Structure formats: structure tokens, C-alpha cells
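Everything on this sheet refers to the single structure shown next.
Here the complex is missing one protein chain, while the rest keep their positions.
Letters A and B mark the chains in the order given here, with residues in each chain numbered from 1 onward.
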Amino acid sequence: MHKMLWALFNRDMTLFMQRKQDVVTVLGFFLIAVALFPLGISSDPDLLRTIAPGAIWIAALFSTVLALDRLFSEDLDDGTLEQQMLMPVPISLMLLVRLVAHWVITSLPIVLLAPLMGLQFGLAFNEIAILTLSLLIGTPILVLLGAIGAALTVGLKSSGGLVTLLLLPLYVPVLILGTSAVSSTMNGVDVTAHFSLLGAALIVSLVLSPFAVATALKITLD
Amino acid sequence: MLEVEGLAAEREERLLFSGLSVSVSAGEGLHIIGENGAGKTTLLRILCGLTLQSAGKISWCGQAVSKFREEYCSDLLYLGHKNANKTELNCRENLRLALGVLPVSDDAISDALHDTGLGLISHLPTRFLSQGQQRRLSLARLLLTKSKLWILDEPYVALDYKAIEWLDSHLERHLSNQGMLILTSHQKLTMSSEIRVLNLGEQYA
Partner (left out) sequence: MSGIRRIPWMKYASASNFYPLANLLVPIFMSLALVLAAIGLHLGFFVAPIDYQQGNSYRIMFIHVPAAWMSMFIYLLLAMYAVISLVWRVKMADIMAYSLAPTGAMFTFIALLTGALWGRPTWGTYWIWDARLTSELLLLFLYLGYMGLYSAIPDRQRASRAASFLAIVGAVNVPIIYFSVIWWNTLHQGSSFSVSSGASMTDAMLYSLLLMVFACWAYTIAVVLRRAQAIILERKKVALWASQISKK
């Protein structure tokens, strides 16, 4: 079975190599969205430092939503999603592999770019480390939860706006945890609690979300 | 052996069929016919477990399909309306992906592509292929799979007469190897094997 799952992971990687522009678009979106905050608010260094965690996190959040579009829609259109649902492995496991691949392709670059963004906003070294770590734990949760919304709306005409509406309420707790970890570091508060909660949220969503996405996809393909 | 008992399906508050009982055993074929909208595709999707029936049960080798999904899926090959080919990949890569982890050698894939008439263009991304060629590529899976139960939705669509003959001979060979076949087709079947017919429209005509 692990052979089949590894083949699936490789499939997503192969397809990614064929179509890098999708990921470049998402990354470009992330960079521009972050850059818009200073342009739209102010270049005052103190203010920028205050809004930095929120700005970078919100940009990462919307980039995740944007990238979710490529998770299922093309596979639904060309029929490969049906074939994946008929693979002789548990559907939730199959989806977990695909979500991990999706995270590696679309979110990991964002996490890696985050330190640069932190520098742009004048964050200190330890603050940048906390920001990157919060994104490293937080973005998989965003992908896992987001896949539920993507699975429910895939193939619909107005799915872009709708998926945002469905997902934002679910994303609020993650956003709050992630940004407050960074701002607490700035205020010299201990952030162990933040990371314990983020870690717990990641584990819970790793366990539950694949089943939820499987249910949602079954409903969609029905 | 595939057994279906008391199957019913509805779409948009409309009953497509109900009380459908049928069984397919080794070496048997079943041709599902019916008017447009009679529920042929829905029936095939229900048999694969992609769509949920409103009543009835399906069992494979005496076990309920819903409980032994993975075992059932490893015996099942389904080809729907869509070809399930990735347009960025070439024929060889697509076939390799579609077969999953089946231990198939490169030579076997080359032979299959050659047999399907795609041997000379196997390096081209499939977006350059015609409808008929795309269909043939997805049918090339039939040459390499080890699945016992084939469920094919309109496999003859977009095929030219030579490809139809080619497909016929492979379906016949599958049946004579004790395989099982369920298919829909609007055309009259040209296969020489004996195939039962199930008319979905009949119940309510």
C-alpha cells in the first residue's frame, strides 16, 4: 500500500514539475500582498513592526486559499479524481498524501520566503524565527481545513468567492494563534502556550481532516 | 461474482430505477441499454461506489462492497466518460500513472501503446492527441490491468472502425479468461461473445 501512496505523491510532484507557473503565481501573490501593506498603510517602522505578523499571516492565508483551487478542480475535469477515489487504498489516506504533496508544493515556499518578508518589516532575528515556525506549523492546518472547502465547492462556477466565504470563519482560530505567537514574542511574553495549541490543532486536523475531505469529495462526486 | 439486489436510484426527485437485481459471474458480460437519461451512467457509478444508491446492496464475491471497498477496488477497473489523461504528460507517462504500482515493464507499456496504435506518438503530450487517440490511450489500460471486473461507460465513443474491432477482440479475450464485463453502449455490439442485455427503460415503459 505504501508503494501506491508513494506513487501518488510522485504523481503530484511530476505534475508540479510540468506546471511550475501555478506555484509561481501563488508565490507572486504572496509577495505582492505583503508588499501592499506598507504601501497601503504607512512606512513608519514602528507601525510596520506592529502589523508585520498580521500582514504576513493574512497574505499567507489568502495565498493558501488561492492555491487550493488547483487541488481538485483539474483532476475533477479530466476524470483522474474519479480514478483516485477508486484506488485500492483508504480514501482518507490517499487524500492525506495528496494534501502533504500540495503543502510541499504551494505552502513550503511561502514558509521559506517568510523570513525575507520579516526583514522587510524590520523584525528582529528571534521574531523572524518565531514567525517562520508559526507558519511552518500553521500553514498545514490551513491546507488541511481548506481542503474541506475546496472539496465541497470543486466544479462550481463561482467557487473562488464561495470557498473564501466558507473558509474564513474556520481560519480565524489559526490566524489568531499564529499572529499572537509572533506579537507575544515582540512583547517579551512566553509563547510556549501558543505553540502547544498550534501543535495540538495540527495533530487534530491531521487526524480528522482527511476523513472530512473524503466525505466532502464523495458528496461532490455523487 | 458481482451481485446486485434491489437497487434503486433517484436524481432530482425523479426515480431512475428501483428493484434492480442482477448478477454477473466469471466470464459473463452485461450490456446496459436504455434511453438517454434512463440512468445508465448512474448505475455504473453506483456499481463502482462513486454514487450512493437510494436502496439496495451490491456484493462482490459474497461480501458487501461498502464494507470491503479496498478489496473490491483492487479487482475493479472503471473507465468513465472522461479519459482521465493528464494533458501535460505524454502517453507513456499517462499510462504508467494510470496503472499505479502494477509491476509493468517499460517494454510491456511500449507493446501496449504499439498495439493501441499510439506507438509512434507515445512521446507527445496528450493535448496534441485527437479525441479518438485519447480514448485509445485510456483503453490501453485494459491490456495491462489484472482487474477481474471491467466497468466501461461508452467505451466505443470516438473510436474508428479499426479501433472498434481491436476493442472487441480484447473484450472477448477478457471474457474468455473468466473476466467480467459491464458496459454501456448506444451502438449495437459487434462482439462475437454472448452478452446479456439489461434494459433500464423497460421497467417503467
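We adopt the following convention: a contact is a pair of C-beta atoms (placed from the backbone, for glycine too) under 8 Å apart; a residue touches a chain by one contact, two chains touch by 3 or more.
This one's a predicted model, so the numbers in the text were calculated from it and none came from an experiment.
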Hidden partner chain, touching residue among A:L61, A:L76 or A:I148: A:I148
Footprint left on chain B by the chain that the document does not show: 10-14, 37, 54
For chain A, the residues touching the chain missing from this view: 148, 152-153, 156-159, 162, 165-166, 168-170, 172-173, 176-177, 180, 184, 212, 215-216, 219-220, 222
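One rule holds in what follows: only the chains that are shown with their structure count from here on.
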Complex contacts: residues of chain A adjacent to chain B: 3-4, 7, 11, 14-15, 18-19, 77-80, 82-83, 85-90, 218, 221-222
Of chain B, residues touching chain A in the complex: 48-52, 70-71, 73-74, 76, 78, 80-89, 93, 97-98, 100-101
